[in-house]
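Notes to accompany the following structure.
Missing here: one protein chain of the complex. Every other protein chain is in place.
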Amino acid sequence: MSTLTLEAVSRWFGNVVAVNGVTMSIGPGITGLLGPNGAGKSTLIHLMGGFLAPSAGTVTLDGAVVWRNTSIYQQVGLVPEREAMYEFLTGRELVLANAELHGLTDPDAATSRALATVEMTEPAGRAVATYSKGMKQRVKMATALVHDPAILLLDEPFNGMDPRQRMHLMALLQEMGRQGRTVLFSSHILEEVEQIANRIEVVVAGRHAASGDFHEIRRLMTDRPHLYIVRSSDDRALAAVLMAAGACDGARLDAEHGVLHAQAADFPRFAGLLPTLARDKDIHLYEVTPADESLESVFSYLVGS
Amino acid sequence: MSLPPSGGGPPASAGLGVIHDIGYRHHEGPRLGRGYIARSMFVASLLGAFGIGRSPKSKVMPMLLLAAMCLPALIIEAVVNGVHLKTQPVAYHRYPMVLQAVVAIFVAAQAPQSVSRDLRFRLTSLYFSRPLHRGDYVLAKFAAMTCALLVLLGLPLTILYGGGLLAKLPSVAETRHYLLGLAGAVLFSLVLAGVGLLIAAFTPRRGLGVAAVIAVLLVSYSAVSVVQGISVSVGRSTLAGYAGVFSPFTLVDGVQVWLLRAEPSTPAGPPGTTGGLLFLAVTAALIAGTYLLLLMRYRKVSVS
Partner (left out) sequence: MNATVIRLTARGLLGRRRSLLLLLLPGVLLLLATIIRLIAGTDETIARTLLKAFGLGTLVPLLGLIAGTGVLGPEIDDGSVVYLLAKPISRPVIVVSKLLVAVVTVTGFAAVPTLLAGLILSGSVGGLAAGYAVGALVAGVTYCTVFVLLAVLSRHAIIVGLLYALLWETVIGGYVPGAQVLSIQQWALAVTRSIVGAEVKSAVSLPVAVTLLVIVCAGATWYAGQRLRTLTLTSEE
């Protein structure tokens, strides 16, 4: 089990507080680090990778402090955001050099494996300077995977990838997660995070705003009324009876689409009363859908507050 | 989040897209032309060479160098006024040569600042996709660097002049020397700007540009002065004179010396009229050549 733990970590640069009292624990599986630009995602990843010292708090990997500890790199693979790498080397030479720097016993085999995993075996003979942006990202992934790390930190890995490469990278990350590795990637593109992350950590303006599965986070946001779309055999009657029973705070009839928009602050009460009331009035329920439980709405609530 | 259509948006029909009028306005009025763009670029580069209009950190080096240039002038003038000397201890046209290390560092530091950053961050593609022509860009940068060097060289000369007038040195002679010194400063500025910008324009890496400019200026001056010193000591002073052509500083100094019939700051000035004409021709060729090479360089810079 490889777990990265941050305890009350803060980092400031002069007067600017980049990370403010963040406590989180990243365990096996895929975790998405989510936040608007400038929220401190890169800073957090650098802190976790041992490239930045926390101004306060501790960052530990299975109990060992990460700062000034070069042995952690045997277990940690980092995919940096910046594009620059040794442009004069070929792809294969770059991954091979990384394998040798890790002190692997069979660097050639590891290189071939890593290149095959990211599907870069064929262009590996060309210089990195001739690669497209997506190919450079894949070579970066290969350099991070070559030593088979238990922890993978990726800083905005989907930047600049076309849809096919993105799908491939997502499949790769999911495979890593299934193997029990700890994968953390940062992104501000919600669809990507929604699709593969088991857990998300939301960071807004340096503060840790939320953590967990995004459905759960939505549940926890009690000060925002939940919105539901209900399709039934008699929307108007259902609306009347819901309002009368106090199961929801507001109901709006949408004649055009033939649905009822119900707004309920008290979700359990609504969920409990809806079927009972419908049955009592002999109304058939065809569809009940939460309207705003996408990651986007969760995110915009968190960021907007 | 869609905004409500304001006023004249057509009603949405099923399946068709609609663009709402949210008040986006087109600029149909007069636009300032190429000249304005080139002038703005010139002013911005000139101010930027001294760090004005940029971050505080980028002001430190040029201002330090400017102070280093002017301080000796102030001290000299204080001495002239205090001790009531009858002539300037350091002639106007020798001042740039004496402080050439400072001038060289200025060119080495600020020429890459001016052109390397545009290449590194691909700002050239922004510039060249506007009405600005590549020739205008080169002209603006060249002129800005020249004027920046002129300020660097002219300010201490002006201090010397002011101090001289204050000490009641013969004003006609002083003014003549001052103006001739300024003319020399103009030549220095043109040559150094050309050499510095040309070298810097070949690399997007600022550090490499600085090292290259300094290497060229330093090595050429060092080589020339060693050859001159040794030639003079074995009695071959014509050779020493001609050797001065191979370094920007000694080249311009040679022109000054020949035109002003003054004392050279190097072991030997250009020999005779042929030497002087050669120096003048090489100076002109150097200025024109670096300018043309810069134009060719920027012609090859792509827009994308």
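So that you can tell them apart, the chains are marked A and B in the order they are listed, and the count of residues begins at 1 in each.
The rule we apply is simple: a contact is a pair of C-beta atoms (placed from the backbone, for glycine too) under 8 Å apart; a residue touches a chain by one contact, two chains touch by 3 or more.
Keep in mind that this is a model prediction, so the values were computed, not measured.
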{"item": "Contact list for the unshown chain, restricted to visible chains", "value": "A, B"}
{"item": "Which of B:54, B:236 or B:297 contacts the chain that the document leaves out", "value": "B:236"}
{"item": "Touching the absent chain when the full complex is considered, from B:32, B:215 or B:288", "value": "B:215"}
{"item": "Candidates A:73, A:267 or A:301 - the one touching the absent chain", "value": "A:73"}
{"item": "Interface with the unshown chain - residue positions in chain B", "value": "61, 101, 104-105, 108-109, 203, 205, 207-208, 210-212, 214-215, 218-219, 222-223, 225-227, 229-231, 233-234, 236, 239"}
{"item": "Residues of chain A in contact with the chain not shown", "value": "42, 46, 49, 51-53, 68, 70-74, 76-78, 80-82, 84-86, 88-89, 97-98, 100-103, 143"}
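The criterion applied here is as follows: only the chains that are shown with their structure count from here on.
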{"item": "Chain centre separation in whole Å, for chain B relative to chain A (CA means)", "value": "51"}
